[in-house]
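After the structure tokens below, expect a handful of questions from me.
A protein chain is absent from this complex, but the other protein chains hold their places.
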């Protein structure tokens, strides 16, 4: 049994743009501060699909084969010699970004900004869409019994929402506009409500996604069309809420949505940019400046796993409905194709042959 | 009818320590920036009872008869010449503190600290436990149709909880200890949960109050005895939560609870002092200092009504169960006696003869 | 003497684009909360010249004659009935923005964002380039004996620098890039150094302005040309400092400078937009977002006069060298012409015939 385990490390490897393969890789050996994990559930992210389709995201270019996947959870099967807080059998959620250097960003608590950070499935760093994966033990977080593996895997996208809402300063009674009801817009919605937002409007082109947003707790859904002007959409938002929102969380990356975000937000408010679009965008910056609408970016997250686990354990946030599709690891290509088509919300790959439960 | 209205201004007046009277007062005339209100619901606060029983709170000494009451809502019946945002018929919640001077506290958004602030039922300023009361229009906030008068009145104590949680920095996943399950501890509980606290422990001497706390959403209730040592209570809290709480909100004013608050709170956390006890207390300040546990006071609140109304309108906070007793204004003395005995949680006085609904 | 005083209220009035006149206006009578001031020193701001040259700034359009001037100090000659903190003879600096409504912006300490604020020399509100001017007493601040009238007048532009540095979070050891060495860039420099910035680079097209910046304490001056690319200028800044600056304060409004500001600022840093340029600008927003470089606007200032007076009184900031030209009020047109030509830094108009001292 142990033998077999160590021989089967089926992995989802991107060899080049468009060239996604399922292949065996050796089971890695954990270093002193690492743990070896038997992977359980790994969600597919838009960025995984983007690397597959384009071979790059911005300056990150695939130059050699890379394992995909970074929304993951699994079970500890081996611990490095220096690891004390985990033991074989522990169920853990994986934070995919691990700072390599103790630079000023790390020391001051913003390790996500460290330029040399390791990050699963960002070239050249391998991800964890495979059977066995080793990771820094300090970035594996034990899941309580009442949190499922899939919830554990969903902590990764949820963390983007947490970081976005935290940087936005969402608090009791906040009114919030979220542009885009994709997975990231939806987790931002869940988090905003959990942090006390009184009213959340969410916009999207897709009626299906808006329907899901309503189910997840959006107070208002705003169907938009590509040809709508930002000023008009902004007015529409204000008329739904009765006031301009305190905060806008932009989760599309589309230029017109960034413009909408600025026009829509009340003076003294905050626009958080989560969506990543074209390098140069044309925006009404004076409008933001003279109304002191702050524009804050979000790059992944830091220090979110513990609070996410706390929220899931206490049942204050319910991410389960986000999972709309499941595939065994062996059917990874079909799974990727599903995400590419924009069907459903979150597709989960089940990496453990013997346990395909949530 | 109009005649009658203007003649009947039955008011609850404290003449001296122990000397509480129901008497007629003239209906006031609103100034240019004021509104005249027909009072609807006014909650009795511990401080109202304290003035009645002791004739003073700290440096605030009753020197001449004063109308009691400051947790209030009513209906606009007349507006001053300069008032534009309210009109007769509007249902409003009343913020009882109105800054008199445009000093640095006011200009910088902390008007609750202005030393010359007017405050209902703090000597020598009259409160609003009466039929007709005039107030600064800028400190009356229109209630939406789906928020009741009683909810409107409860915004006052709720505001203490909001201000406490805001100063504590309660956020997603916070673990919180609340000392004391009186009205103030309970509103702090409601607000902490609404702001995303994952787990709240609440302590009290009274099993009844703890039962109410559980009903209102406390994750753990901790019955304490006067003879418990602060260190032990702190350990008990940590064992309930599995960790030390990030935040402690002290709502008793009792010295041993302040000590517990310090010992219990995790390093880098916050103790908020809401409870008001003896002037001098003996506390383990070095313990707090070397663990950078910040100690922050709370003096009433500022800028809370709009967010409170937003929360109530969106049904994210439910304060209704706090009201355990109701009396018509004419039975004010019995009502005060009920509060004095510590029976129930919040006693409401119903000031409008024709509408005694919540 | 008194007679004469009340008859001579020579005022600098803009009648229409390009039509600047010196004319007599009645001496105003202060209301209960106002003071009447005998004006002493009033600086000319770029916006005064802009109204003169263009008749408008953005949505603010001159529709009827308006007195110019908003960087001002004077002496109290009469106080309204309700004024207690000032008396005739007091020397005061004038904060030109006075909120008209007690709205949420005002209550929460950000009154500069109040949409209905009164502001000197912003249509349709009259400024104070005249002999006698009345103003809200709460927005007049007594000058200590060791602070001159001109220093008092310079508190207005200095306040823009204070607000900018405060919003930027300048603190001990900050490295700062300032784009533009006009009056606003220079006051930002003074304030950044006073708040503990270790190194400030300042850029401009003009060698003269950079020379002034060096005199005022800039660690590095960076001469730029219109054709320089933002990326190169950003690299140049990093090579001067040895690191990317923590903070960039943009004081030109020019699109290429905003781009430079984003490229130049280190990850996790802040760009403050003070300069006001074209409504739409093309900017590398993804670059800012993924490095979490926050973009914060500045609209005038709030709560700056007391700290500015404290700094001037304690001699920690020296604004005196900013004044390069002085004209008696009668020569206002020549004074405006001087500012229009960009000669020197700050032109002062001396409104008191009997005291033309600094």
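As written, the chain order gives the labels A, B and C, with residue 1 at the start of each chain.
Methods note: contacts are C-beta pairs under 8 Å (C-beta built on N, C-alpha and C of every residue); 3 or more make two chains touch, one makes a residue touch a chain.
All figures in this text were calculated on a predicted structure; none of them were measured in a lab.
Engineer: Given the contact definition stated above, which residue among B:52, B:105 or B:132 touches the chain not shown here?
Structural biologist: Counting the whole complex, the residue in contact with the absent chain is B:105.
Engineer: Which listed residue (C:68, C:83, C:143 or C:165) would be found touching the missing chain in the intact complex?
Structural biologist: Of these options, the touching residue for the absent chain is C:165.
Engineer: Among B:293, B:311, B:329 or B:345, which residue is in contact with the omitted chain in the full complex?
Structural biologist: Here the residue in touch with the unshown chain is B:293.
Engineer: One chain is left out of this view; which of B:46, B:277, B:328 or B:358 touches it in the full complex?
Structural biologist: Answer from the full complex: B:277 touches the omitted chain.
Engineer: Residue by residue, what part of chain B touches the chain that was omitted?
Structural biologist: 58, 105, 110, 112-113, 115, 167, 253, 258, 267-268, 273-274, 276-299
Engineer: Tell me where the left-out chain touches chain C, residue by residue.
Structural biologist: Residues of chain C in contact with the hidden chain: 162, 165-166, 171-173, 175, 191, 193-196, 198-199, 219, 306-308, 310-311, 313-314, 316.
Engineer: Can you list where chain A touches the absent chain?
Structural biologist: Against the left-out chain, chain A lists 102, 104, 107-111, 138, 302-303, 306.
We adopt the following convention: only the chains that are shown with their structure count from here on.
Engineer: Would you indicate which pair of chains has the most C-beta pairs in contact?
Structural biologist: By number of C-beta pairs in contact, the leading chain pair is A-C.
Engineer: As a quick test, compute the distance in whole Å between the mean CA positions of chain B and chain C.
Structural biologist: Inter-chain centre distance comes to 43 Å.
Engineer: Just the number, please: Cα centre separation of chain A and chain B in whole Å.
Structural biologist: Inter-chain centre distance comes to 40 Å.
Engineer: On chain C, where are the residues touching two or more other chains?
Structural biologist: 110
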